[in-house]
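As you look at this complex, bear in mind that one protein chain is not there, while each of the others sits in place.
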Amino acid sequence: MSAVLQVSDLAKSFGGVAAVDGVSFQVGAGERLALIGPNGAGKTTCFNLLNGQLRADRGSVVLDGKNITGRKPRQIVRLGIGRTFQIARSFLSMTVAEAVETALDAATRHTLSFRRAPDASFRIAELLGQVGLQDQADRPVTELPYGDVKRLDLAMALSSSPRLLFMDEPTAGMAAADRALLMDQVSAIVAASGLAVLFTEHDMEAVFGHADRVIVMARGQLIAEGTVDEIRRDPEVRRVYLGRAETGEAEAMPETHV
Amino acid sequence: MSEAMLRIEGLSAGYGPATVLHGISFSLAQGDSLALLGRNGAGKSTTIKAIMGLVRRGAATLSFDGQAIGSLPPQKIARLGVGYVPEERRIFAELTVAENLEVGRRPTRSDAPEWPEQRLYDLFPELHAMRDRRAGRMSGGEQQMLTIARTLAGNPRILLLDEPAEGLAPVVLDRIADTVATLRAEGLTLLIAEQSLGFAAEVASRCVVLESGQIAHTGDMAELAADSALRDRLLSV
Partner (left out) sequence: MGFYFAQALTGLASASSLFLVAAGLSLIFGVTRVVNFAHGSLYMIGAYVAMDVIGLFGKVPGFWLALPIAALVSAAVGGLIEVTVLRRIYRAPEMFQLVATFAIVLIAQDVAEWIWGVADRFGPRAPGLSGVVTIFGERIPEYDLFLIAMGPITLFLLWLLFARTRFGVLVRAATQDREMAAALGVDQAKLFTAVFCLGAGLAGLGGAMQVPRDAVTLTMDLEIIAEVFVITVVGGMGSIPGAYLAAILISELNAFGILILPEITLIVAFAAMAVVLVIRPYGLLGRPPSAPETPPGPGMGTLRLPAMAWGGLFLVMALLPLVVDQFMTVLIIDIMILGMFAMSLQFLMGPGGMVSFGHAAYFGVGAYGAALLVRHLEADMGWALAVAPVAAAAAALFFGWFCVRLSGVYLAMLTLAAAQIVWAAAVQMQDFTGGDDGLTGIWPAKLFGDDLAFYYLALAFAVIAVLVLRQATRSPFGRALTAARDAPLRAEALGINVQNQQWMAFTLAGTVAGLAGGLYVFKKGSVFPDVLAIPQSVDALIMVLLGGVDVLAGALIGASTFVVLEDVFNQFEAWRSMLGGVILLIAMLAPGGMAGLGSMIRRRKPA
């Protein structure tokens, strides 16, 4: 399987504390890769290094053979990576269709134009259809339930036809039934388009139902990598999730945070 | 449950447009120690923040000592005797240790144990040695001690601890667990949001497990800790 994204030895410290400490992994074409780990493991920092919000201390990020380390977020987007947000903040003064149209304008580098692109409506309908919002096109974003705001966020992220999608906690803040639906939609999009997805997630059902592969972070490092079943059985993973009393190995843990 | 000290009924809460808690209910009596468990993102911290008035709360019954606190601002809730120990510590990094304690200091009250400065330093002798050090220059473990001491300085009747074990090395963790257990033994009411089952088992007698913003399990802390099938289902991956 050819890798879309190749992350090597990525590291970032804040005030001497290593938040991400030499992380390496790859995302294959059309693969859904989940990044999980307990609070404070460094997932968010890792994500922000990949999407350009933060600058890495060392290591490299290569997209389709092109080194994108240190690029600005908007440059990374233009190179073919879309992203959705943990707390989706959409364009609250627009309708659903307008928000997607704006995203399309951005994708086609059209944002200084005074004229609307003529043939956008088909593409808008297509994008909204992928996330099941086709009937909401003319609703103001302010009236959407939060689950649909997240779907709109996804539609906007897809508007640049990315090869890779970063999703930060795609189901956070949603009601339980709605989560499954969203993840099913993501999987359908992946199946149809060959898009690769890297996502962080708290909801284990979403992870185990929709990830092809899982990587686990703790204390800034990758501690496990494998299929869903392998991860479930991994004692190290159980330990970081349940805390020390679980395995009785607490005293052997490295003292990194005193 | 009329003697409940802290009562929560139908609490929903969230940030901006996102709703994280979907109507949870539980209560604590005087002297109780309850652990809020659940995977990250389940809503543990949000519960604590909602009690403190720090996040958007939906219509709910929140009462402390029979007084409705659902629409009070944080400082009024704190002044009723609710002590809040935040996650990620949130010490005042530019202030010294002694100054941090000063911010937390509140007048003594007849219905709660008193925490004069010396008693705080007895509890955490480490802090005494560095009372004039800027808090931002302390280690994570020392900061965690400071944040607990700072809240105790307000002579609270109940302590809300938000992930006190997070990011701490085992030695420090033991120290914090011992301290919290001591406080519990002295009769302080405790509500602890915690991801580490081991830590929770040492300091709490009851537990509430949250999953996706709803209560998935309520019961005895020791039972949960002993029942590996149950805890795997609720807490592990």
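Should a chain be cited, it is by its letter among A and B, assigned in written order, with residues numbered from 1 in that chain.
Just so it is clear, a residue touches a chain if its C-beta (ideal position, glycine included) is under 8 Å from a C-beta of that chain, and two chains touch if they have at least 3 such contacts.
Keep in mind that what you see is a predicted model, and the values were worked out from it rather than measured.
Engineer: Among B:Ile8, B:Ala42, B:Ala78 or B:Leu161, which one touches the chain that has been omitted from the display?
Structural biologist: Within the whole complex, the residue contacting the unshown chain is B:Ala78.
Engineer: Give the residue, chosen from A:Asp57, A:Asp105, A:Glu126 or A:Asp212, that touches the chain omitted from the document.
Structural biologist: Only one listed residue reaches the unshown chain, and that is A:Asp105.
Engineer: For chain B, enumerate the residues touching the unshown chain of the complex.
Structural biologist: Those residues of chain B that touch the unshown chain are 16, 52, 54, 73-75, 78-79, 84, 86, 90, 92-95, 99-100, 102-104, 106, 150-151, 154.
Engineer: Identify the residues of chain A touching the omitted chain, counting contacts across the whole complex.
Structural biologist: 51, 73-74, 77-78, 83, 85, 88-95, 98-99, 101-103, 105-107, 109-117, 140, 142, 153, 156-157, 159-160
Going forward, only the chains that are shown with their structure count from here on.
Engineer: Roughly how far is chain A from chain B, going centre to centre by Cα mean, in whole Å?
Structural biologist: That pair's centroid distance is 31 Å.
Engineer: Applying the document's contact rule, which stretches of chain A touch chain B when the two form their complex?
Structural biologist: 17, 36, 38-40, 87-89, 146, 149, 169, 172-173, 175-176, 179, 202-204, 207, 231-232, 237-238, 241-246, 250-251, 253, 255-258
Engineer: With touch defined as at the start, can you tell me which chain B residues reach chain A in the complex?
Structural biologist: Residues in contact with chain A: 14-20, 22, 39-42, 139-141, 163, 165-173, 195-202, 212, 214, 225, 231-232, 235-237.
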